[in-house]
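Yeah, one chain of the complex is gone here, protein chain that is, but the others are all in their spots.
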Amino acid sequence: MTVTLRRLGRRALLTAASVLFLTYVLAPVAWMASSSFQPETEITSVPPHWIPHAPTLDNFRAIFTTGEKAVTYETRRQGDPATGKFIPSTAKNLLPGMANSLIVALSVAGLNLLVSIPAAYAMAKVRFVGRSASIYLMLTTRVIPDIALVVPFFLFIRKLGLLDNLASLIITYLAITVPFSVFILLGYFESLPDELDKAARVDGCSRLQALLRVFLPLALPSLVAVTLFTFLTSWNEFLLALMFTQTPASQTMPIIVASFTSDFTISFSFINAAGVLAVVPPIILAVMFERYIVSGLTAGAVKG
Amino acid sequence: MSAIWKHRVGRRDFLKLSAAAGLASTGLVPTGNPALAAAADSLNFFTWSAAVDQVKSHLTAFEAKYGVNVNYNNAPWAQYRETMITKFVGRAPLDVLWVSDTWLPEWAEAGWLAPVDGWPELMKYNAEASDFCTRSMLYKGHQYGLTYYTDYMAFFYDEDKLKRAGIAAPPATWNEVVQQSLKLKKAGLSEYPLMLSMARETWLIEFMSALVFSHGGRFVDDEGRAVMADRRLGAHDALQWVVDAVNKHKIVSPACVEIGELNGLKAFSSGNHAFALIGRYRIRTLNDPQQSQIAGRVKQALMPAGPGGAHATVGWMRFHGMTTQAAADNTRAANAAKLIEWFGGKADGKYQFQKLLFLDVGSGFGVKPLFQDPDVRAAYNKYADIAMVEKQQALARKKDVISRWFGEWDEQNGTAWQEAIVGKASVDEALKKSAQSWNDLSKS
Amino acid sequence: MARIKFEAVGKRYPNGFVALENLTLDIRDKEFLVLLGPSGCGKTTTLNMIAGLEDVSQGTLYFDDAVMNAVPPHRRDVAMVFQSYALYPHKSVYDNIAFGLMMRKHPKAEIDARVRDAARRLEIDALLDRRPSQLSGGQRQRVALGRAMVRQPAAFLMDEPLSNLDAALRISTRAELKQLHQTMQTTFVYVTHDQAEALTLADRIVVMREGVVHQIGPPEEIYEEPRNMFVASFLGNPPINYVDGTLRQDGEGVRFVRGTLSIALPPHVAQKVSADQGREVMLGLRPEDVDERATPREGEALHGRVTSVLPVGSDQFLGLEAEGKLLFCRVGKELHHRQGENVALAVNTHRLQLFDKASGQSLIWQTGMQVL
Partner (left out) sequence: MPPVGGRFHYPVSAYDQRSAMVLLAPMMLVLLAVAVFPVLYSFWVSLFDLKLTRPLRVPFVGLENYVHVFRDALFWTSVARTATFTVMSVAAIMVIALLMALLLNEQFRGRRVLSAVLLIPWAIPYVANALMWKWIYDSGYGALNGLLYQLDFIDKYMVWLGDTRKTLALIANAFVWKEVPLATILLLVTMKSIPADLYGAAKVDGADVWRRFMHVTLPLLRPGFTLVMIYETMMAVRHFDLFFILTEGGPADASHVVAWEVYVETFRRLSFGTGSALAYIVALVTFLLAYSIIRTMGRKL
């Protein structure tokens, strides 16, 4: 009797909490999505239409239908670059921007694995002079604020003539990703029994072979996590990209999206559409690989 | 990957990186780098992202005519200065670009812009240009380009709303603006009758100058001394008026500090306000049914006058400039000159681009002959009162704060004004602060 | 096939902890050597040094006549069985066993032959496709053995390989290991803290404690002739009884005296200690070294009161209180003592141990090789 009552109470409580939870997390995103389907005339209505009355795909169309055809006196759009619908002329830069982000993110993720795996293995399983020193270095570099790197990077990148060049981003992103990757992997390798390492080496593996033949296959989950983090970090990074890129040739998605806000002709609904496109890939990744992310995050953070 | 290789990331760059990584001090002074040297038979043309289609169409014609291919790129106006400066110091390939009058001294001093007065075929257009334009392109006796467009800050009103409030004539003074606004407010026609954009952005200086000039004040006197803090000659009346409009009369939204020119335009065009300070050329948009809900009702009046002021407003100049790196290379320089003439002067014997801009976007031109052009007059009469346009244009003044250190001062000044508007500082404090930073910078 | 020689080998960690002190040990070819001692005695360190998993920080390690100090594990021809078995979780049983040979680039066919042969001998040939996670403890242990066997290494190292098995399995596997040693004809080095294992398996036992070797010798010698109290008490279950007392000289010889307890030492002992009149000593008496049937003669009688009777099937243990000391004695299960009753047992004096109370060194079996 009282038990069932308590159970009922509990269920009610949980349901209420869950609803609150979902509202807090999803409502803002939902509003962004809803806005992205509204025509400019509707989006400026007061009070707002929570659900578009006249949903339209114009904003997305503007982004996806962007043939770089020669514009002549005849084919030009009359009026401001965004006659009528306030869609910025730079809309066509979004897809290339995403392509840039993709290239950068993939390269950074790849390089991270290349650099971090051996280092983490060495720190975790090899006893050598300078081990703790290198761990300290890694831990310290992990907390250098990106804002503090901007100036030296800028002068440096300029010196190399890599301004406005994807390479500058790939290089500098290593600074903000590698320490974290090493950290996660270090934690993971340490959790694998030393005796495995010993067994492998008695079985005739050099250090490198032990890493490649035994530890790598076992570290797969953490490798996935690391790849995801470095990918997302690079995909989302804003500050450095803002400093080192000036033209759509090298600008990444966040920069392009941000530029819309300050563009000559601005459409609220269009910006939201851009926002939607910007969040879709990360969200898919996050939801698909939730398990790995959580394990990675905790592995990465719990030790500090 | 191709994108990467397109930007010449390769063994070379990474070798350079690893080599450079060793260097304890990479030079603080920039050095050229071959990797980014531009091909001689092509031009790099950079603008802010306005009238993009008009530019493109005009470029297509240019390429067809001269067989010079042009890499055209643009960046948002709001980030244009940062973008260009990083390009300059990064020695990115760049030949022709749009320049705003406020940046000319800074960029010329830094040796990024090259004078074009060595090119008679460009100079000859000065004869037909209004001398306001020509003066705005001069620095230390050299001319740095040919016009892109010129315009001034205009005072617009929603005729319909005024009628409904029983107001016969638009305000002639800032005082009347207050009176009429209160009337409109009482009539419930608008929460905040006057639309004022005071957000910190590149436009802000134009709005502030218009307010100051129409109040008969100055930021800086002819000797370049900061007088903005001077209660009689300075910006005091103007800023005080804004502060009162927001805090005392509540006829300007306190949100003005977060509303930029663009959102202001949209707010006005969606009928939320009765008066607005906006770039003159925007009247085309405002009276275009496709883009505005108050189309046909927007009229221009003379900039209201302050107690000590006439109806002065601020005028500005944006022009086509040539970079020093282009000037240094004969072929590139020659092509760049051709391009500047094509856009800033005549193309095939006509002021093609100026006319295009005017007809499509409505932006003003500095070339007198166009005023006689029948198409232009026709278009004008569709949405504006050409007499009023010219009358106000005659009262447009060049900004007095144009200087080598404008960029830095602008930051301080913008903050100062906002502090006054949001009531974190008194008008006097704000202007003193602004003047202070002007004096410091002018000494540096 | 190899002879493994430690020459004054020491191991010290950066934090100053000394795992091994000045070890000199000569492991003969094809010998089954057991390193015995409590945890932290340095036995595993010693084993790891042979494998190359731990570095020799002092002294020299030879395989035959080659100095091995700087040779990494994968260049040493040794195989090892770990306490946790350390099977590769991502490899099948087959691949686990074959891995070592693969790494050493043996031809495929030969690898296959060896793996299957080993599997057959260990009776795990049915499991070759399984993953370690699908195996029982015993099976895993066999796979670990197989992994080492197929290598046919110069030295076969085992680190507590049986400690994770249940009692019954442990006994039976002991026998198999012994058998394996016969057939493999190679040097075995075996680390354990279980004296029974050591006694059953070893050709020679090395008793260690806190990085120091206390005694090296064949099992019976270690058991019969312990060089000190630690060795004496570490082997034997239940452990040896100690009674402290003094030496008393009298007519026919030397006696151990504690209160009313007075035991005449046998000649071979007596003459060793004749000099030490009045010396404080420890008498070591193993539980089995009493004779309950014989009525004790003077000088070998142990009188005491029964405090507990613990039958263990084959025979029984008596808890005996004598002179305020609690002693354990093993007696035949046919006699029936009851708690509280007084008994007199005959001590088998020829098997007594006698130690110096202060140093703990044996007064009977001195040798030069002690390093205490």
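By written order: A, B and C. Residues from 1 in each chain.
Here is the rule we use: a contact is a pair of C-beta atoms (placed from the backbone, for glycine too) under 8 Å apart; a residue touches a chain by one contact, two chains touch by 3 or more.
Keep in mind that this is a model prediction, so the values were computed, not measured.
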Displayed chains contacting the withheld chain = A, B, C
Check the options A:179, A:204 or A:248 and report the residue that touches the missing chain.
-> A:179
Which listed residue, A:94, A:214 or A:242, touches the chain dropped from view?
-> A:242
For subunit B, which residues reach the chain that was dropped from this view?
-> 17-18, 21, 25-26, 28-30, 82, 85-86, 88-89, 106, 109-111, 191, 199-201, 253-259, 263, 267, 272, 404, 407-408, 411, 415, 418-419, 421-422, 424-425
Can you list where subunit A touches the absent chain?
-> 11, 14, 17-18, 21-22, 24-26, 28-29, 31-32, 35, 43-48, 50, 114-116, 118-119, 121-123, 126-129, 131-132, 134-156, 171-172, 174-175, 178-179, 182, 206-208, 211, 232, 235-236, 238-239, 242-243, 253-254, 257-258, 261, 268, 271-272, 274-275, 278-279, 282-283, 285-287, 290, 293-294, 297-298, 301-304
The missing chain sits against subunit C at residues 7-8, 10-14, 22, 52, 54-60, 67, 69-70, 72
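Note that only the chains that are shown with their structure count from here on.
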Between subunit B and subunit C, centroid-to-centroid distance (C-alpha), Å = 93
Mind pulling the subunit B residues that touch 2 or more other chains?
-> none
Touching two or more other chains - residues of subunit C = none
The answer for subunit A against subunit B in the complex is residues 44, 70-81, 83-84, 86, 88-90, 96, 99-100, 103, 107, 154-167, 170-171, 243, 246-250, 259, 262-266
Subunit A - residues contacting subunit C, complex | 193, 195-196, 198-206, 209, 213-214, 217-218
Using the touch definition up top, name the residues of subunit C that touch subunit A in the complex.
-> 48, 51-53, 72-74, 78-80, 82-84, 86-90, 99-100, 103-104, 147, 151, 157
